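One protein chain is absent from this view; the other protein chains keep their places.
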Amino acid sequence: MRHSPRRHRNYVAFLGHRLSGIALAIFLPFHFLALGLALEGAGSFDAFLAFADIPLVKMAEWGLVVLLALHLFFGLRILVLEFMPWRSDADDRAGLIGWGAGGALALGLVFLLGVF
Amino acid sequence: MSTTAETEKTIWVHIWRGKDEGRHVSYEVPARENQTVLDLVTEVQRYHEPALAYRFACRVGVCGSCAMTVNGRPRWTCRTHVKRVVEGGEITIEPLRNMPRIKDLACDMGEFFDKWQKAGGKFKGKATRREPPMAVDPESRERKNADAGIECINCGVCYAACDVVAWNKDYLGPAALNRAWTLLNDERHADHAGLLEMATSEGGCASCHTQGNCMTHCPVGISPTRSIAGIKKMSLVDLLRGRAR
Amino acid sequence: MRIERSKTDILILGTGGAGLFAALHAKQADPDCEVTLVAKGLLGKSGCTRMVQGGYNVALGEGDSIERHFMDTIHGGKWLPRQDLAWRLCVGAVERVRELENEVGCFFDRNPDGTLHQKAFAGQTFDRTVHKSDLTGIEIINRLMEQVWNLGVEKLEEHRAIELIPAKDGSGVAGVLLIDIREGVYRFVQARAVLLATGAGPTMYLYHTPSGDKTCDGLAMALRYGLKLRDMEMVQFHPTGLLGGLRTRMTGTVLEEGLRGAGGHLLNVDGERFMTRYDPRGERATRDVVSRGIYAEMRAGRTTPMNGVYIKMSHLGPENVRRMFPGMVKRCADSGFDLAGGVVEVVPTAHYLMGGVEFEVDASTASPGLFAAGEDCGGVHGANRLGGNGVANSTVFGGIAGDSMAQFVRDGAPLRDPDETVIDEGIARAEVPFGQKRGDLFELRERLSQAMWDDVGVMRDAAGIARGKAKLVEQTDELDGCGLPDGDRTFNLTWHDWLNMKSLTMISEVIATAAEARTDSRGAHYREDFPETGDLETTAYTSVSLQDGKPRVEMVPVDFSVVKPGETLIEDEPAGKSAVA
Partner (left out) sequence: MMEARLFALQRLTAMLMGPFVIVHLLVILYAVRGGLSAEEILARTTSSVIWPLFYMLFVVAAAIHGPIGIRNVLREWSPLPLHVGNWIAALFAAVLLVLGLRAVWAISGWAG
């Protein structure tokens, strides 16, 4: 039996939001740990930042920025749907999904431009 | 009646037979001009598989008895034209998802209706049969909110379409919460506080993640997504104001 | 044969407006009373109350009165209604609509000032039809279901009643024999009081509107049990049933009355607006007149490809049509037709049985403990039913039945010992098809519906009816010889189709018998050989009972207990806003 009928934009937005949320949740403790290294003095923090300069690590960071932006935009979309008035029954503001995804990618691009 | 050219064409129908254990059985039935999916199933029952179990009543989309999974999507079958769903001359028909199966295409809707009650879907009036009906402004926002969701035929299509229902057995589901929302907007209802409590507790509106499968599939064009969002907002506002309705 | 047995105080057959209201009222009257609800389909989801589109007649408006509603009902029924029943209907409707709004929770449409909106419905002198858009039945039944779910009633869904079982000593009803459709087993439920509310339904006709689960089972059971059926020749045809072609379930379903009211045209295959030839009101004439007009065109061979006529709305502007009738336009579109911009093929379709079980104002019948309500009953509407009086009938008398049964039980009604031979016979009758040579049940069904359509349909005459009766006799025998594979009895719809046919052929014979006996034309019954309405003062109704297995008809004079032909209850005629349609 085929699974649920998921091939539509709202579902894709849900998935994007959830997966980015999970990724952020996993990343956040490490992020805090890294910042916490500043405690041990600027030296080790710099060492960490040097590690962070490795391209692969850079790519991961890029990913996180995009994920954060994606989660932000899709999260805002949910807040709009939940707390702003609907103009009609079909008013699922699907446009926000495209804009959100596009916005996240654009931010990612700016990030890349800044880094390299 | 139909022309000979029409009756020569056929459609392959693959139907789930059995309960939880079972298999798809394929049947070749005549294709007709204005056939619905329910007609295909009927054709199979009448001429191929006398003991085939399925359910229908009204034939016009008001009773919500005939929903099945058609080519992977939940639909009302009495008003789904075959032409709209047929893929390469074939159609796969299965029971609805998220409900216990009885036999073949028939499901047990008991839990669906239990959850409807759990979400608070039952009117409690303030007046009796000895008084005239209460005046209600037909243009008020509340009345319009109620009207938008009230024509639910409890077909269970949204319930079958929603993934959260599949993932969380406590989730009350879109139809039940949609009903709760229409009641929350019914100024004649006597217990909005109790109702909101029911609709927001375990398995209530907070479990909905705005996936939108429900509104995408509701055959009568209701948007449970919108209704559930309405409950969420109401619950948040009430909590912030420290108020019970 | 395995048979499970249980007991209850009140057993209700059917979960339409009548059955659900009865359960509600019985439980309200006596919460300790055990109530068991039986539905052939799912609770509230089967039957026709849910399908009500137009709405609910009730004299609530300023300038309207119960007297006026009553007079409209009597005029519509051509002086054939039992007047105390019709009066009770009109009085009861007022209380019932308020109850539906205030206690059950139906959210009917409103006027700008907040009062209930009441719309015009054909054949009435006042706009008195309360509604929820054009899906009134969904609102009524959904709200009733919600109330009944948590009443603590026992629910036997997908259970089919096959026999009313009398007490061994003949003192009244002992219970009902059922088939548990899902399990494929027999069940006997013993009860102190039984309500027959299975909603009749003229689904023996080629084209018909009611839900598929309604096949006159209740009438057939009542007749076998020994009750009398009255007015059975009165079959209401709705003029505009959808045509979808061979073996489509959508065929026969109603396209709403409002289409004609709003100015829709009926055209024959030559594109001619033929209705003006039959009646000066054209398409806006009453249901029976328009149905006969269409039927006459069909018989004259001026029919569309699927054998009907066209309904055309597009001259009103497709946009307007879409706005005014969104539900109808969408339904036609789902079935592949363009109602707003094109033409749709329609045909008259059997809609409602005015006839049914003879019953009393308190919903009791001739047999102690056996009550009846709703479309299963005869006498309320007489020769024709006003649009909007159907759901009023089922909910008003359903509620009354609930009250009466609770009282009956409280007064010490006994659990009677069943007559086991009747149980055995009931089972034997249901077992007939098993073990016989496999037959073509659906070919038989098509022949039955064609015979009723051709010979005992929209227009009738002595020769046709006789022909029809002969076919029915033949088909009854054929059905008894039409076997089914004896295997899986669980949820075996073909077995139930066979049982449906059994009820339908029996009641078809009753309709034919009553139609033969009524040698005048009135209301829904039109005799080409007796086109005039007979003398009103000596109006008599047909009453059919079963004698030696054959329907026997008797003509019984109507008792004009409230008002006589030529008189009226309305003092200053006509008042208020008047509806035309």
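For reference, chains read A, B and C in written order, and residue numbers begin at 1 within each chain.
Throughout what follows, a contact is a pair of C-beta atoms (placed from the backbone, for glycine too) under 8 Å apart; a residue touches a chain by one contact, two chains touch by 3 or more.
It should be emphasised that the depicted structure is a prediction, and the values quoted were computed from it without experimental measurement.
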{"item": "Visible chains in contact with the missing one", "value": "A, B"}
{"item": "Option touching the unshown chain, where A:L28, A:A60 or A:M84 are the choices", "value": "A:L28"}
{"item": "Chain B residues that touch the omitted chain in the full complex", "value": "164, 167-168, 197, 200-207, 209, 232, 235-236, 239-240"}
{"item": "For chain A, residues in touch with the removed chain", "value": "18, 21-22, 24-25, 28-29, 31-39, 42, 45-46, 49, 52-53, 65, 68-69, 72, 75-76, 78-79, 82-83, 107, 110-111, 114-115"}
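Here is the rule we use: only the chains that are shown with their structure count from here on.
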{"item": "Category of the chain touch graph - line, ring, star, complete, other", "value": "line"}
{"item": "Of A-B and B-C, pair with higher C-beta contact tally", "value": "B-C"}
{"item": "Whole-Å separation of chain centres (CA-atom averages), chain A against chain C", "value": "61"}
{"item": "Multi-partner residues of chain A (at least 2 other chains)", "value": "none"}
{"item": "Touching two or more other chains - residues of chain B", "value": "none"}
{"item": "Footprint of chain B on chain A - complex, ascending", "value": "1-6, 8-11, 14, 18, 78, 81-83, 86, 89-92"}
{"item": "Chain B contact footprint on chain C (complex, rising order)", "value": "41-42, 45-48, 50-51, 60, 95-99, 101-105, 107-117, 132-133, 135, 137-139, 142-143, 145-147, 149-150, 182, 211-213, 244-250, 253-254, 306-307, 331, 334-337, 441-442, 484-485, 487-488, 490-495"}
{"item": "Sites on chain B touched by chain A in the complex", "value": "16, 69, 71-74, 94, 97, 148, 161-163, 166, 209-213, 215-217, 221-223, 225-226, 229, 232-233, 236"}
